[in-house]
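Taken from a larger complex, these chains appear in their original positions, while the remainder are omitted.
Naming follows writing order (A and B), and every chain is counted from residue 1.
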């Protein structure tokens, strides 16, 4: 409940148009808006057409279809669905006209991508090709939130020239997402090159002593480069969301 | 770009052989090609008086004194020294006039704090009073880099009203540093309240199954709130540096 609505409600009470009991009921039902703890500006953006996100894991195709429909009926123009299984995508492709699905990253998007409202470019870099699914989750999340994304895939440190060849992209980014499994050294090297915030995403790519991403996670937490922070293993969405947040800072 | 090259380039500009625009282009491109990679704009800031940092751990009092002197001779106005032992501080206090030392956070600062150049406010919040040394490392680092810092200490989630009483500070921050040991829940709760980037710093505060900060670290990495990223255990400096970087984004 925005301040405007609250003012209106109270005015109605003052004017006798609404009884005290009705007002109590309304104030009780609307707790999330009037207490307003949760990101209100962000919600407003959403109401203006940006993407509300559906975490697809553990939801049935029918549930996803239904929630998507409901969101769009309430005026949302773009709906992002993460960790979406193929079965769900198949149903959506059949039922929803402007739906697209990326099998690699398990990302589905209903509606068109919004305008680019971010201030600069977000670079999404990966150490290897196996990290691309996580990278696409990050990149598509950033795009759905209105950011221009530059993809630098397979630029791992074992072939440093591949990374250095993209020096200009790195230097001109507003925020960089560095995604790597195995030894996770990419974040440190990029952190040393760049002068913008670097969000490091460890991936579960690897075998043996990579322990499902622990090796890359520790490596990134211990980065000797300044300006690097870390999100959970394989958390492409979290990185994309945070990068967008930073890229929209005014 | 070596000094010789720079001289030559500037002479050509002086002689009209190179236009200013061409020279700018060269200077912008140069550092990465011939020397290098590392944060050049940032370095320029440093040369203009901002704080170069000395990592005090493992350095003798004499070494710290000498490096500080050298930095200031080269024109640096403020020198930040982290993880500085009391012995080193005692020597500095004796030898350096405008030096101040905070025993709690082991932070020493030579010179005056610079002007506030950050765009907004950085909130530094802690779960308990035992997290304050790490918090002060973060806060003082941010201040030395020209940021306004709001300190919210001892607002842990076990007494939620303490945190909620500062809702406005949280809602109006440009970036928040959430510092907590033990169960590290502060980052999630703040992440749920705020709509700006939250940098979570796990601390080694706690006992038993806190395992020197691992409990808080895992908690923060698994935060269900969006916009939260994590730095190493007790890494107040890293959080302060990154917060400043975000707060200076134009």
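Basically, contacts are C-beta pairs under 8 Å (C-beta built on N, C-alpha and C of every residue); 3 or more make two chains touch, one makes a residue touch a chain.
None of these values were measured; they are calculated from a predicted model.
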Homo-oligomer size of the whole complex, from 2 visible chains: 8
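One rule holds for everything that comes next: only the chains that are shown with their structure count from here on.
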Whole-Å gap separating subunit A and subunit B, where each centre is the average of the chain's CA atoms: 26
Touching residues (chain side subunit B, partner subunit A) in the complex: 32, 37-42, 119, 167, 174, 192-197, 199, 217, 221-222, 226-233, 238-239, 241-242, 245-246, 249
